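Below is a structure I'd like to ask you about.
Excluded from the complex is one protein chain; the other protein chains are retained at their positions.
Up next is chain A:
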Amino acid sequence: MSHDFLQMHLKAVISCLLIFLYKVHTTKAGQFFSSGHTNNWAVLVCTSRFWFNYRHVANTLSVYRSVKRLGIPDSHIVLMLADDMACNYRNPKPATVFSHKNMELNVYGDDVEVDYRGYEVTVENFLRVLTGRLPPSTPRSKRLLSDDRSNILIYLTGHGGNGFLKFQDSEEISNMELADAFEQMWQKRRYNELLFIIDTCQGASMYERFYSPNLMALASSQVGEDSLSHQPDLAIGVHLMDKYTFYLLEFLEEVHPASQANMNDLFKVCPQSQCVSTPGHRTDLFQRDPGSVLITDFFGSVRKVEITKDTINLTSPVEPPIQRSGSGDIQIESLTYVDQLPVAEIIHQKPKQKDWHPPDGFILGLWTLILLVFFQTYGIKHLKHIF
């Protein structure tokens, strides 16, 4: 009986131990591999033009500032601003865009890099950036070079309505187009997880039609509601920020690269008491639980780095390029600068003739030849017919 008791005891202890080890294994390893992404990208778009839409540019720049502060480098951010507010002639403080009144916080900063600006911010360019179908000569800073292990943050702001978002007061993008663009991105494996934030009127209508996996969406207002702007600044004369993005900026200012804040905290940003509109979110297409998704998974660029203490041997240094042999070898003739305004040369410049013309005097020579041949055959006495 004692033998049985001992065996039972042993089994219980062993099973307890196994359970402990399993839990440790999943929590530690689970934490390590929970997000599955290796790089972060951000596409931040402001779609409005004209000075009175200052707040949309300030919205986009405040998200840009947070994203840069949390670690995403400029090469991984595609920033599209439809109009220039900072150096606008109406701006009383040039090269600044403020988000708080009394000019407390300049979100434009000193090292901003705008990739698409002015007339380049169109629906076509936006969709081309998302799907990667850009002309071959597009520079790298204007491309979204994401792969299947990228977490992408997409932020849109501007004027919108039920099912559409207005670009620069002349065209619009519909929610179906956006959903199809995301499906194209999924088919081409251009993202691992995507967070879509939109701050426009009736913003929730823009994420209604999404159908691709691994998408999470946030909007500043429901269908039928308007998103409101926050506060005007009397010196600048326009509203500085929208309410939702203002409180989002305040929330993100508390986030640092090591913080453990998760998406559930983000969903609570700007309740109706502060925002007047009801922010909405959509997580049914997202595979992980939002409570386990860190804010820095999308807004920051925290990489998993393995530090090793082994030494690595590099290959031998590169051969220096073959030096040209010194003076006296090849070029002895001296080079000269060109005359900047060679008047004589210009006046006698022959005009470039694209079409071929016969050389000068050709017709005259031809007629002379014809006459000579005629008089050769028929004799010189026919000359009197000419003269």
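Convention: a residue touches a chain if its C-beta (ideal position, glycine included) is under 8 Å from a C-beta of that chain, and two chains touch if they have at least 3 such contacts; residues count from 1.
We take it that contacts and distances are computed from a predicted model.
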Suppose you had to identify the omitted chain by its UniProt name; would it be "Prolactin 2", "M-phase phosphoprotein 6", "non-specific serine/threonine protein kinase" or "GPI transamidase component PIG-T-like"? "GPI transamidase component PIG-T-like"
By the document's definition of touch, the residue of A:Asp115, A:Glu193, A:Glu225 or A:Asp242 touching the omitted chain is A:Asp115
Out of A:Val43, A:Ala86 or A:Ala217, which residue would touch the omitted chain in the full complex? A:Ala86
For chain A, which residues reach the chain that was dropped from this view? 2-3, 5-6, 9-10, 13-14, 16-17, 20-21, 23-24, 27-28, 31, 49-50, 70-71, 84, 86-87, 93-96, 108-120, 135, 137-142, 168-170, 257-258, 260, 301-305, 307, 309, 311-314, 317-318, 320-324, 327, 331-343, 346-347, 349, 351-352
